[in-house]
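With one protein chain withheld, the remaining protein chains of the complex are depicted in position.
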Amino acid sequence: MSTPLLSAKNLRAFYGPTQILYDIDFDMHAGGITTLLGANGAGKTTTLRALSGMVKTAGEIRFDGKLISNKETADIVRLGVAHVPEGRGTFVRQTVEENLQLGGITQPAGQIAADIDLVFTYFPRLKERFRQQAGTLSGGEQQMLAIGRALMLRPKVMLLDEPSFGLAPLIVQEMFGILRRLNQKEKVSMFLVEQNASLALELADHAYLLETGRVVMSGPAKELSQDENIRRAYLGY
Amino acid sequence: MKTTSPVTVLIAAIGATVITLAQNWKLAGFIFILIVGGLFPLMASGVFTFQITQLLIYAIAIAGLNLLTGFNGQFSLGHSAFYAIGAYVSAVLMTQLDMPFYLTIPIAAAVCFVFGFLFGLPALRLEGIYLALATFALAIATPQILKFKPIEHLTGGVQGLALFHLKPEAPFGLQLDQDQWTFYVTFAVTILMFFFAFSLVNSRSGRAMKAIRDNHIAAKVTGINLSLFKTLTFGVSALFTGVAGALSAMLIAFVAPDSFQITLAVAIFVGMVVGGVGWIPGAFLGALFILFVPNIAEHIAFGLAAFFDFVRKFIPFFPTIGEQSSKGLTGTVYGVFLILLIYVMPSGLAGLLRLAVQRLAQARS
Partner (left out) sequence: MEQVVQQIVGGLATGAIYACIALSIVMIYQAIDHLNFAQGEMAMFSTYIAWQLMHWGMPYWGAFFLTIAISFVLGYAIERIVFKPVHNAPVLSHIVIFIALFVIINSMAGFIWEFTIKPFPTPFGTKPVLGGGILSAHGAGMIAVTGIMLVMLYAFFRYTRVGLAMRAASANPDSARLVGIRVGFMNALGWGMAAAIGAVAGIMIAPVVFLEPNMMVTILLYGFAGAVVGGLTSPGGAVFGGFAVGVIENLASFVPQFGAEMKLTIALALIILVLTLKPNGLFGRKIVSRV
């Protein structure tokens, strides 16, 4: 098997003196979609924040074979890791256009216009809102903007933190469809954190289950969605 | 029935008191403070008594600002204005109406409350940095307003008002000089004000204040009248600082516009941050800092100046150091002190103490 695109070994994370993650191991391969499931407070968001260097960690994180634990966030991002954060992280004072430009701020200036057009093919709504202050967008539009912004980085992997959060079911369906297309056409690998387990398992090819900061189960998404315990606890049928 | 002898009563009373105090450390601490405060001026030198009186006055002013900032989340770089109002109200009443000093304190308090309340109204619309600016402006304008010509016959204009002949004497033929008596008055007022501060913070209103600090929207939803509480807090905060001002007028026995510059507002602010925002007893630590650290800085600056003079003997190009330059060094040393302090304890002495207590607790468990 090839070397994993993104992997963690004995990953621990801390908020001040409090330990949140305990010896997490995972591998994720290029081109795939991996999902991290778990209840509120299990440490899903912290895992993502650990991957992009936003919390204090111990252990090993590798991206593309390079050790990235203890690197600055900005430097990790520049390697091609696009983190779509919890709460979307919109630059509310800036326009939609500027938000997208910011997404590609580390990329050569010459490719920005073309990349914005590419974002529009996935999110035509953003074109209508192009000159608008981003803070005035609806929740769904801000989520599209967040993913569009991440796409501007031409990322190798996207870290998605609950893209379905606070959105109407129809919009969630649409959003997950777009994520699938991005994965297939743009060859963006994805690491998806979701509360909505059934949706996530449908989209992903591999899944990890997190409970109180520990990985308690992992395997192909299909297998996990068949698992009795998972069905009862997370899928609700 | 057997009559109890007075001795037994005395022993029983002392026994009961000791037991009560042992059970109630707050009361015990309070009595300890009373005893120390009561004996202090009898033992200390006049200058030291004067300094400690000043310390108590600063502590009241800092506690006032802390009520506003630490418990209500508004902040002010303009509390010198209320300090000035308190001092001037007291001074003007004494000189114009021959009012006894003690009576002027509550009046100064009331006037400052009203001014604070009124200033709190525009302050309501201002957030964070804008409020800092507006209050900063107030502090800058204060000396100029005090020099204002049309009210010169009251305020004494640039000259200010001398109160030396009006300083209260110790009553009942007590054998105390003016500074000692001033200390006792200040001490009593300090106890009163801090008692007021503690009960306020722990009251229903205090909880409402804190709720406003922590979350505006949530506080509003729970039915707290936001505007009223914020303006009232501003009033109370000004009241404290005004009382401090009135006391200082008596201590210094002189008021003049230039005693109430922005530097005073800055000192009160620094005292609050150093003592710890949101921790009332920290006011005393803050007062200690603003009273003594500038002196320490001056001593160090003198030493440094001498050192530079020494170095200059060997290095001809070294900048010359005159009388004025050692003044420059004092400010530099003080500023460096402040920065180091923030490095060592970003949340003030209160934060440091809290950390120490936590460590102790952890070590024990």
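Letters A and B name the chains as they come in the text, with residue numbers starting at 1 for each one.
Assume contacts are C-beta pairs under 8 Å (C-beta built on N, C-alpha and C of every residue); 3 or more make two chains touch, one makes a residue touch a chain.
These numbers come from a predicted model, not from an experiment.
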Given B:96, B:159 or B:332, the one touching the chain that is not displayed: B:332
Using the document's definition of touch, tell me which of A:44, A:129 or A:149 contacts the absent chain. A:149
Which of A:35, A:69, A:101 or A:183 contacts the chain that the document leaves out: A:101
Sole residue of B:33, B:145 or B:296 that reaches the chain not shown, by the stated touch rule: B:145
Absent chain, residues of subunit A that touch it: 52, 54, 72-74, 77-78, 82-83, 85, 89-94, 98, 101-103, 105-106, 109, 133, 135-139, 142, 149, 152-153
If the missing chain were put back, which residues of subunit B would it touch? 69, 75, 77, 122, 125-130, 132-134, 136-138, 140-141, 144-145, 147-150, 266, 269-270, 272-274, 277, 319, 321-322, 324-325, 327-332, 334-339, 342-343, 346-348
